[in-house]
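One structure coming up, written as structure tokens, with questions to follow.
Removed from the display is one protein chain of the complex; every other protein chain stays in position.
Here is chain A:
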Amino acid sequence: MMHFLLLFSRQGKLRLQKWFLPLPERERKKIVKDMTTMVLARKPRTCNFLHWKDLKIVYKRYASLYFCCALENQDNELLALEILHRYVELLDKYFGNVCELDIIFNFEKAYFILDELLMGGEIQETSKLSIVKSIEASDMLQETMEEYISKPAF
């Protein structure tokens, strides 16, 4: 299972943190610091995998954002790259040509989308279409649309 998924900028600012294990706040902060330091120090054109404690760290940069996740030993790191890519595709579909600002100003939606893709550190849905439909339907249920001044969902 995935232990955590982090999104951070090239300056190390956190944009999203999803934790699939219970950890105290200060430990989470320490891990975020370690991850940002390690990943940002990587030279370009090195492989997307790192070893950290007993976990495999998989990271990939999309424009100005780093997507970083931690896997257990038996998890498939090449597939993890596909999972990160799938998440980016979903964000892109939802926001239309997604950029970092979208994630900053609509962070809660980034979480809602992630929660349709992953649960408990495992993939819950492999169909992009299905996830997109679920998010669309959930958005329709919101009582105060004005609360969420957003671009059209789809």
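Keep in mind that, in the parts below, a contact is a pair of C-beta atoms (placed from the backbone, for glycine too) under 8 Å apart; a residue touches a chain by one contact, two chains touch by 3 or more; residues count from 1.
Definition applied: contacts and distances are computed from a predicted model.
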| item | value |
| --- | --- |
| Among "Sterol regulatory element-binding protein cleavage-activating protein", "AP-2 complex subunit alpha", "Calcineurin B homologous protein 3" or "Adaptor related protein complex 1 subunit gamma 1", the UniProt name of the subunit that does not appear here | "Adaptor related protein complex 1 subunit gamma 1" |
| Contact footprint on chain A, counting only the chain that is left out | 14-17, 20, 22-24, 29, 45-51, 74, 76-79, 81-83, 104-105, 107-108, 111-112, 115, 119-120, 122-130, 134, 137-138, 141-144, 147, 149 |
